[in-house]
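Note that this complex is displayed minus one protein chain, with the remaining chains in position.
Chain naming follows the written order as A and B, and within any one chain the residues start at number 1.
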Amino acid sequence: MPEPVVLRVTLNGEPRELSCLPGERLLDLLRGLGLTGVKEGCGEGECGACAVLLDGRLVNSCLVSALQADGATLLTIEGAGQDRELAAVQAAFAERGGVQCGICTPGMVLAAGALLKRSAQPAEEEIRRALAGNLCRCTGYVRVVDSVLAAAERLGPPDPSAQE
Amino acid sequence: MRGNAADLELRRPASLEEALELLAQDPELKVLAGGTELLVRHEDGSLGPARLLDLSALKELKQIRRVGDELEIGAGVCYADIQAHPDVIARLPLLVQAAEQTGARAIQERGTLGGNVANASPAADSVPVLLALGVGLLLRSRTAERRLPLDEFFLDYRRTALRPDELITALRLPLTPPPLQYFRKVGTRRAQAISKVALAAAGRWTARGLECRVALASVAPVPLRCRELEAFLAVEAGRGDWKERAARQLMDGLRPIDDIRSTAAYRRQVAGNLLLAFLRRAEAGRPGQDGR
Partner (left out) sequence: MRVELEPLPAVLDLRQAMAEERADVHPLGPVVKEIRIAKGDPEPVWSRAAHVVEDEVESGAQEQLYIEPQGMIAWAGPEFVTVTGSLQCPYYVQHGLCAVFGLPAEQVRVIQAVTGGGFGGKEEYPTVLAVHAALLALKAGRPVKMVYDRAEDLAATPKRHPSRTLSRAAFDHDGRLLALDVDFNLDAGAYVTLTPVVLSRGALHAAGPYRCDHVRVRARAWATNTPPHGAFRGFGAPQSCLAIERLLDKAAAQLGLDPAELRLRNLLQSGDTTATGQVMREEIDLTGLVETALELSDYRCLRAEFARANAVAGPEDPRRGVGLAVFLHGAGFTGSGEKRLASRAGLELDGQGVVQVLAASTEIGQGAATVFQQITCGALGVTHEQVRVAQPDTAHVPDSGPTVASRTTMVVGGLVERAALALRAALVADGLAADADPAAVARALRERGRSHGGERWIESYQQPDWVVWDEENYRGDAYPTFAWAAYVAQLAVDPLTGETRVEEFTAVQDIGRVVNPLLAAGQIEGGVAQGIGFALLEDVRWQAGRMANNRLSTYIIPTALDLPRIRAHFRETPAGYGPAGAKGVGELPLDGTAPAVLAALDQALGARLARVPALPEQILPLLTPEATHA
């Protein structure tokens, strides 16, 4: 039986020390903290419902071991309100029918926000490719794609001062 | 979730030296790179209790750099970073395609080229491209370093030439690959799919024929380089109904299987069709041809 370890992470903007088993899934660790916006739909990286941002990268938290997150900055849907792109995507989903049952929505919003951070004005095909790892069974994706287009329009072209 | 977190021991070394040292001491360690394969097997219970060596903290494995006339891609570079790298975009479009078609974005942010090779799945998306481009693997143990052509790496189903104390540290790709290039992955759907068949080819016309490498995924127990076909094309390309004869030869030589994703008959036929697609493009790109 492995010993529990302590991780140091920045979680939704807060520095945290978290005790966990090294092989525990990041998904279970986060849900155990009450961050139930992280959903489990398949456990094998196919559905994207458990997506989170790890150092700004979209990852399926079912395929990340807790120890691999040591030292990382983590953002879940619960922290999305603090982020410019994610907040815009959230608002657009709510307004445009991008949400039906909502189970895929946290992962969808994070995937869309991550896309807008690397490509501020994506074309429809690019959006569809970026969301292809987030399965939705309710919407047919029409209004999901429209929501992302609307968020991109609202955010406008990238702010040059924010570029590295 | 069938696996048990308590069954996993995880070591996360901070340097390559430390990783190789751990591996030397305990060759039973299973190497965890992006986790997109190993942690799936943990989830479905097929991995069972295991000691894992996690490479995710090793910055040494995450670099892309030019070395002479080659591009060195660290084994730990993920697909997302490969498709964004200027040299890869400019010089290795097939690799960009393979990276974009592996899983979907969240998988591309984790999955690594080294992991894809070491995992030795016959369905690996990037491997046909790497075989077609003629890749060299850099393998290291605590005591030695060697270079092995990727061609010689796959021995049998999920069995490779990697020694228990070795890690793949990098891949070396030619910065100027041959001009005729083709890649097509046929999956179960347009994204987030495992391949039913994939074919990659790269080559050039010579005075005698078409000098090329052709590689396939998901038609054999290993990622398959088609040497007999290549030998045929080297001398027969351009003569009579050479394209059809090449496709026939390829299809006759394949022994794919029926499985949960597709059928042997489909795989064989699509392999032939994709080869024809490459050969038609090659014919159109032949010096002195008008493209028809």
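As a working rule, contacts are C-beta pairs under 8 Å (C-beta built on N, C-alpha and C of every residue); 3 or more make two chains touch, one makes a residue touch a chain.
Small disclaimer: the values here were computed from a predicted structure and weren't measured.
Novice: Pick out which of B:A98, B:I194 or B:L210 touches the chain that's been left out of the picture.
Specialist: B:I194
Novice: Pick out which of A:C20, A:V38, A:A132 or A:L155 touches the chain that's been left out of the picture.
Specialist: Considering all chains, including the one not shown, the answer is A:A132.
Novice: Could you please point out the chain A residues that touch the chain left off the display?
Specialist: Within chain A, the residues that touch the unshown chain are 39-44, 46-47, 49, 96-97, 100-104, 124-125, 127-129, 131-145.
Novice: By the contact criterion defined above, which parts of chain B meet the unshown chain? Give residue numbers in ascending order.
Specialist: 1-2, 44, 104, 184, 186, 188-194, 196, 244, 247-248, 251, 260-263, 265-266, 268-270, 272-274, 276-277, 280
Note that only the chains that are shown with their structure count from here on.
Novice: Give, as an integer number of Å, the spacing between the C-alpha centres of chain B and chain A.
Specialist: The separation of the two C-alpha centroids amounts to 29 Å.
Novice: Considering the complex alone, what residue numbers of chain A touch chain B?
Specialist: Those in contact with chain B are residues 1-2, 21-25, 28, 40, 43-46, 48, 51, 57-60, 62-65, 67-68, 70, 111, 114-115, 129-130, 132-135.
Novice: For a test of understanding, state which residues of chain B touch chain A in their complex under the given definition.
Specialist: Residues 1, 5-10, 12, 32, 34-36, 39-40, 42-44, 52, 54, 56-57, 80, 100, 103-107, 109-110, 190-192.
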